[in-house]
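Below is one structure, written out as structure tokens; comments come after it.
Every protein chain of the complex appears in place save one, which is left out.
Per-chain residue numbering starts at 1, and chain names A and B are given in the order in which the chains are listed.
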Amino acid sequence: MVKPAGFTLGELAKALSATLDGDPNRRVTSVAPLETAGPEQISFMIDTRYRAAAEASRAGAFLVSNDASGLRGPLLRSGAPAQALIALLTVFHPPAPARPGVDPAAIVASDARVDPSAAIGALAVIGAGAVIGANVWVHPLTYVGPGVEVGEGCLLHPRVVLCEGVHLGRRVIVHPGAVIGGDGFGYAFDGSAHRKIPQVGGVIIEDDVEIGANTTIDRATLGRTVIRQGTKIDNLVQVGHNVEIGEHSIIVAQVGISGSCRLGRGVVAAGQVGFADHLTIGDGAVLGAQAGVSSDVPAGERRLGTPALPMGQTKRIMVAQKQLPDMVRRLRTAERRLERLERRLGIEASEAGPAEAVDEQA
Amino acid sequence: MVKPAGFTLGELAKALSATLDGDPNRRVTSVAPLETAGPEQISFMIDTRYRAAAEASRAGAFLVSNDASGLRGPLLRSGAPAQALIALLTVFHPPAPARPGVDPAAIVASDARVDPSAAIGALAVIGAGAVIGANVWVHPLTYVGPGVEVGEGCLLHPRVVLCEGVHLGRRVIVHPGAVIGGDGFGYAFDGSAHRKIPQVGGVIIEDDVEIGANTTIDRATLGRTVIRQGTKIDNLVQVGHNVEIGEHSIIVAQVGISGSCRLGRGVVAAGQVGFADHLTIGDGAVLGAQAGVSSDVPAGERRLGTPALPMGQTKRIMVAQKQLPDMVRRLRTAERRLERLERRLGIEASEAGPAEAVDEQA
Partner (left out) sequence: MVKPAGFTLGELAKALSATLDGDPNRRVTSVAPLETAGPEQISFMIDTRYRAAAEASRAGAFLVSNDASGLRGPLLRSGAPAQALIALLTVFHPPAPARPGVDPAAIVASDARVDPSAAIGALAVIGAGAVIGANVWVHPLTYVGPGVEVGEGCLLHPRVVLCEGVHLGRRVIVHPGAVIGGDGFGYAFDGSAHRKIPQVGGVIIEDDVEIGANTTIDRATLGRTVIRQGTKIDNLVQVGHNVEIGEHSIIVAQVGISGSCRLGRGVVAAGQVGFADHLTIGDGAVLGAQAGVSSDVPAGERRLGTPALPMGQTKRIMVAQKQLPDMVRRLRTAERRLERLERRLGIEASEAGPAEAVDEQA
């Protein structure tokens, strides 16, 4: 007997720890976005921005928050709808299992230690003395340098580079093209040329970190570049030498973090933010997109703009800037009106005092 | 008998559909820039910015537009000089033909379907169930994941990554290091850690798209990330999950497009532009370099600055900003002059009214 495709709403309610408002025997065969879902599919609305799309959707069922209202059709209600969505997607798309073992076309150094439960793909290179933990999946064309340690359950996508001596904790995910442990950018000018300062430190990536495609994380000059537990880094991010990023931070695409910055726990850096070197960014600080951060940021502060200022202040400046061209004209007009008034009253402009001299300091 | 090198101007006129103003038997052996071309070479001036360089050039012939004047020497005149330049470069530099067949050092899954006319380079990896169309050229060290479809005539340069399930149309060119189909950047914070939202959607790249070196295009969370026909993407660009870019758009280097943005047809995003998530950018919109786009842009509009405003407005602000330090001083001076006038007339400053309270709204 063939097992029918998909899952009943009853089964899903159980898997998601959700409350079902509808027929538990109704069956859905896949998850789909609101716009394209049909009656045999389940969709979700966990953000009220999508209410209109949800109301127009033909989906056969919806995952929603406990307090959602107004949607017709069977509902799976959850008090933690984002976590329930993760469960829903995982039920329908369980991660492909790795096949333990070393592909015959992989190149593994004779003294590398590869756990028997690990999967090493074709044309992967595992260097001398590297240690690959249990249930690690190294995809094809990935390079694991000499002495690298890769902790239990890590997932290295195709064409990753881990340079010599890099250390990954457990369950770290590295996306294609990322380079961890390249040399930091350090030179000393000797009067005629930039001489390279040897970059002999390492990189520590702690547990549950995720690193995006084509992101680069440099090794320390001395000591360690450190990405702490649970931090997520998007694509094309640059992390300079000796940087430390605290736990559970979020670094969005194309951010650049200069050498020796210390970012705290739970920091959020939106896309394309740049950090000058040697800054200290406190726990929970938030940096808005494209911010140019040129000084330390206290814990919990929100910054925006170049140079980055408190977010509300930058927003007020941005609003005021729209009036600036008009203000140029209005200020000139005001000065003419002043002259006329002063003429009328027989006052000399010079009596206005030494304003220019005073203001030169600004 | 050895065929003489190069081409006669007569042959070139025919190949370029150009009108020859000079000796059809004169022979040129290669194309060269105006500055370095010698009498045996042909150069070109299709942009009048280069008139001075053209006049000084020692080139033996020039490709020019129909209305070009004042250049001595044989001229190939064209009504579509940019297209004629493409023809000229192609005549002298015909693309190297791929050798059909699978290199013995390639790794091709037993159930992958590779068209006999396709060329698969050394150390390329073709995953299970992948489909490689006619006349496709997969260069060495490129990874084509399980279930990927690569349409007729595609050109995958060395060390490209196409992740599982990515779909390429026909004649798509992907440059080295590009990663198509990495996971989108999506997490849900569960109170103590960021939990990964499975990224189970796909990527569709339509016909005649070109994708630059080390560019990253993420798969959708659900549904598809889509790059439509004829769009050209430069190097180091980030395209987030569920983004759609319309036909014939131009995305210059280091642009970042956040998740779920919809860009229309013929959009131009200059270098280093950033787009916030979920924006709609209308057909033909133009975004100036480094713009920070934080709200929707109607079709045909031009935007510049951070936040991106109409281009003329931003330019006026940029001009006015130069006066800003001076305006600080002048405004202070004006206020002093006002005080003096008010004193002279016996007016109290407070009579000026509740300006501060009113303006707090701004």
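Just so we're on the same page, contacts are C-beta pairs under 8 Å (C-beta built on N, C-alpha and C of every residue); 3 or more make two chains touch, one makes a residue touch a chain.
This is a predicted model, so every value here is computed, not measured.
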From B:L85, B:A109 or B:A128, residue that would touch the chain that is not displayed: B:L85
Hidden partner chain, touching residue among B:G10, B:G38 or B:P140: B:P140
Which residue of A:T90, A:S117 or A:Q238 touches the chain not shown here: A:Q238
Residue, one of B:S65, B:N135, B:S258 or B:Q290, that touches the chain absent here: B:Q290
Interface with the undisplayed chain - residues on chain A: 107, 123, 125, 141, 143, 145, 159, 161, 163, 177, 179, 182-183, 185, 187-190, 192-198, 200, 214, 216, 218, 221-223, 236, 238, 240, 254, 256, 258, 272, 274, 276, 290, 292, 294, 306-307, 309, 313, 316-317, 319-321, 323-325, 327-334, 336-338, 340-341, 344-345, 362
Chain B residues touching the omitted chain (full complex): 31-33, 35-36, 80, 82-83, 85-86, 89-90, 92-93, 95, 105, 121-123, 139-141, 157-159, 173, 175-177, 208, 210, 212-214, 230, 232, 234-236, 248, 250, 252-254, 271-272, 289-290, 305-306, 316, 318-322, 324-325, 327-328, 331, 334-335, 338, 341-342, 345, 347, 349, 351-353, 355-356, 359, 362
